[in-house]
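Note that one protein chain is taken out, while the other chains of the complex remain in position.
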Amino acid sequence: MTSRTLSLKAPTPMPGWGLSFGIMLSMLSVVVLIPMGVLLWRGFVDFGAAGIWEVINRPRVWAALELSFRAALVASLFNLVFGVALAWVLVRYRFPGKRIVDAAVDLPFALPTAVAGIALTAIYAPRGVFGAFMLEHFGLRIAYTEIGIWIALIFVGLPFVVRTVQPVIEEIDRETEEVSATLGASRLRTITHVILPMLAPAALTGFALALARSVGEYGSVIFIAGNLPNVTEIAPLLIVIRLEEFDYDGAVAIAIAMLAISFALLLAINLIQIWSRRRMGAV
Amino acid sequence: MTDITPTRWRPATTEPALVKWSLTGLCLAVLTVLLFAPLIAVFDEALRRGWAFALASLGDPDAQSAIRLTLVVAAISVPLNAAFGIAAAWAITKFDWRGKAWVITLIDLPFSVSPVVAGLLFVLMFGANSALGGWLVANGFPVVFAVPGIVLATMFITFPFVARELIPVMLEQGRAEEEAALTLGASGWRTFLTVTLPNIRWALLYGVLLCNARAMGEFGAVAVVSGKIRGQTTTMPLMIEMFYNEYLSVAAFTMASVLALLALVTLTLKSALEWRYADQLAATHRHH
Partner (left out) sequence: MNIEIEEISKAFGTTAALHPVSLSIPSGTLVALLGPSGSGKTTLLRILGGLEFPSAGRVLFDGADATGLTVQERRAGFVFQSYALFRHMTVFDNIAYGLRARPRKTRPAGPEIARRVTRLLDLIKLPDIGARYPSQLSGGQRQRVALARALAIEPRMLLLDEPFGALDARVRKELRQGLRDIHDTTGLTTVFVTHDQEEAMELADLIVVMSMGRIEQVGRPDDIRARPKTPFVREFISA
């Protein structure tokens, strides 16, 4: 009889296992796994944890890492709140041009980051349309300050929460809202106590995706940031600078620190999600 | 009998009109400031000195070579990622095997890695100071600061796009149609080409569309591996940066306009797919 002892996979007459699994695994290895392995090897075996720490534990690196995560957090929190509101408006309300607005939400996915970067800089620079307005009326500089970084990261992360929450709002059973009203709850109470908790897991997923994306964002930020060491210099830019100085160990150390913090954040958010799902039953 | 004047009544599942209008207005205002204004600014800045001037900047030999390189890189990396996406979706949805969840996580990994780190990966692996890179350079096949490195970095960044689109669609469609084709005597390839592929074609196109948009616009990863050699390893996004840093504003924004147009075409096609073939796309894209 034919050999079917390979215990990895349940036997089936479905064809193409070897071919599809082979292509998948070899491409995954060449493009993702081996390169990631080389980075970790370079960092932990060649350079060592102590070496990594020595690189990170310098004011300029520390400031860059802190800035990247702080700005990503601010931008993603904004996108969390705004994304839920926008998703609600797009699903529940009717207004002219809604189709176009809905499609435009994905613009940050489609627009190259370098284009977004120079475009945002053009309007938020002191001589740009909004930049001049803010400077004149509020004395606020946006481009070339941390606020500029926030703006760029809000742009980049904008679609994530909207797109994860939108389908959930569409699936809300109207009867759930109606029963809340028949029990005497005000509309506001229904929203805060019934609807928002239903949206929470999806919103958190979107938040996590936006955060992961904006922590490492480079293209849209460097044009608007000003890139002043210790002030507006983000961590990815510092990696580029280290590489240009041929300081590979320095670049590797910062990269590993970024990966470690990103995964810690994603893990934390996953745990919150599991917790909130469990509390609400199977949602 | 009294007249019923429904002044206070409204459906239980809506908000007061005032809330509706202010929330809608607020959202549109934020979108204008963050999305629409920058988009308009791109074209406005490009045309600051007129059409002729803008178009002339695209005739620059460096600009031309950047456009060519971007097309070449997309033409290689997008089909490869499409092939990967189809193979991965087939292996994941048509078979039961151990470790599947891990592999799905690994496929998604590039989404949470900074583009700059992605570029760094390939510099470390294939750079002249690594064993492999040194050997490749000695044999006349440089990867870093050359096209292969740009392709690899682009593939890394866009790696999950097609697979992520196909997996939910194929899971939802199940295996019964393929099984039916097999019981009717169709070979594996015939089953794939005549049953599976027609069922996933719009989802595949959707994934390829997004993959392509990202591939042509990738900046950070490509900036790190390409070495930014003018006329040789400079893609369109890198060219934008160069023009911009040289204060060639019109040239920078004209090239940006080309990519912005590509983004608008992508969005239009994407929306058309969502509108027309909603039932054949992953459920998360059905919101019309």
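First chain written, first letter: the chains are A and B, and each begins at residue 1.
We take it that a contact is a pair of C-beta atoms (placed from the backbone, for glycine too) under 8 Å apart; a residue touches a chain by one contact, two chains touch by 3 or more.
This one's a predicted model, so the numbers in the text were calculated from it and none came from an experiment.
Colleague: Sort by label and list the shown chains the missing chain touches.
Modeller: A, B
Colleague: Of B:Lys20, B:Lys100, B:Arg190 or B:Lys228, which sits in contact with the chain we cannot see?
Modeller: Result: among the candidates, B:Arg190 touches the missing chain.
Colleague: Contacts of chain A with the missing chain: which residues?
Modeller: Touching the chain left out of view, chain A contributes residues 1-2, 4, 10-13.
Colleague: Kindly note down the residues of chain B that lie in touch with the hidden chain.
Modeller: Missing-chain contacts on chain B: residues 174, 176-177, 179-187, 190, 194-195, 198-199.
What we mean here is this: only the chains that are shown with their structure count from here on.
Colleague: At what distance in angstrom does the C-alpha mean of chain B lie from that of chain A?
Modeller: Between these chains, centre-to-centre, one finds 15 Å.
Colleague: In their shared complex, at which residues does chain A touch chain B?
Modeller: Per the stated touch rule, the residues are 8-10, 12-17, 19-24, 27-28, 31-36, 38-39, 42, 82, 85-86, 88-93, 95, 99, 101-116, 118-120, 122-123, 128-130, 151, 154-155, 158, 163-164, 166-167, 170, 174, 177-178, 181-182, 187, 191, 209, 212-213, 215-219, 223, 235-237, 239-240, 243, 248, 251-252, 255, 258-259, 262-263, 266.
Colleague: Can you check the complex and tell me which residues of chain B touch chain A?
Modeller: Going by the criterion above, the answer is residues 12-16, 20, 23-24, 26-28, 30-31, 33-39, 41-42, 45, 80, 83-84, 86-88, 90-92, 94-99, 103, 106-107, 109-117, 120-125, 127, 129-130, 152, 155-156, 159, 175, 178-179, 182, 187-189, 191-192, 210, 213-214, 216-220, 223-224, 236-238, 240-241, 244, 252-253, 256, 259-260, 262-264, 266-268, 270-271, 283-284, 286-288.
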